[in-house]
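Only one protein chain is missing; all other protein chains are in place.
Moving on to chain A:
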Amino acid sequence: MISVEDYGKYETAWCPGCGNFGILNSLKKALVACGLAPHQVLLVSGIGQAAKTPHYLKANVFNGLHGRSLPVAIGAKLANPELTVIAESGDGCMYGEGGNHFLAALRRNVDLTILAHDNRVYGLTKGQASPTSEKGFVTKAQPHGAFAATFNPVAVAVTMGASFVARGYAGLPEHLAGLIAQAINHRGTALVDILQPCVSFNKVNTYTWYKEHCYTLAEDYDPRNHAQAIATALEFGERIPLGVIYKKEEALFEDQFPVLQNGPLAGQEVSREGLRQIMQGYL
């Protein structure tokens, strides 16, 4: 039996009260709920405080470059489809520097879980606006308030017809663990955008603020209704819905490669006979 203890306990570099702690605990619970042992899991991250999460639990880890967790995760999954691959990073990494990779990943639908710690600010570089910062959010770098429109990753993902889109909240760890477990078990690319208070640099979106605005979707909410999902995804202001906002069955990207039916590419022998026949074609 796998237990939360199997995933270890480490000292972190996070501020006391950081939302990352709740997310880390929820992730461990979700992995246990999915019956996964640490060696079956690959956590891929980019750069930022959220991207350090993989260092604080036991698993296979690839901590790469800012914004680049998704292509690394996709490459690893395509090399070994038996790995449970989770890409985990912050809003700046996933939606800013990695924006193009984010869009492309949703279109591919590789069996992959994306956990975006969305604190709506750049934490590691000490408080600049992020793509998800509220318009008008004042920082040292945006002294007159952020001019750019707020990026809504959930709405973008639902609009694109991504196969699993959820929003969680670090302050509701049990609920979040459930969402992460569903995302891991979903066959396809699953996005969980996780609202996360940043106690040091985001004085707007605080624990109190989230408590006042967030609500969990009703039991009878049907995440398969795309039109309703779009409306729900766009609801972000006075009320912010939490839960699985949209999901659907969709063919897996990796299934187009017959060779991946045979498991990891490592260890699959190179066909000398195949090569010989290919060469004959150039005669």
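The rule is simple: a contact is a pair of C-beta atoms (placed from the backbone, for glycine too) under 8 Å apart; a residue touches a chain by one contact, two chains touch by 3 or more; residues count from 1.
Simple rule for what comes next: contacts and distances are computed from a predicted model.
Between "Glutamyl-tRNA(Gln) amidotransferase subunit A", "Aldehyde dehydrogenase (NAD+)", "Iron-sulfur cluster binding protein" or "2-oxoacid:acceptor oxidoreductase subunit alpha", which matches the UniProt record of the unshown chain?
Per the UniProt record, the undisplayed chain of the complex is "2-oxoacid:acceptor oxidoreductase subunit alpha".
Which residue, A:M1, A:A149, A:A218 or A:V270, contacts the hidden chain when the whole complex is considered?
The one listed residue touching the chain not shown is A:V270.
For the full complex, which residue in A:M1, A:A149 or A:M279 touches the chain that was left out?
For the chain that is not drawn, the touching residue is A:M279.
In the full complex, which of A:A229, A:I245 or A:L260 touches the chain missing from this view?
Spelled out, the listed residue whose C-beta touches the missing chain is A:L260.
Taking the entire complex into account, which one of A:I2, A:C34 or A:L103 touches the absent chain?
A:L103
Mind listing the chain A residues that contact the chain we can't see here?
Touch with the absent chain occurs at residues 37-40, 42, 44, 47, 52, 55, 58-65, 68, 70-80, 82-83, 100-101, 103-104, 257-260, 262, 264-272, 274-279, 282-283.
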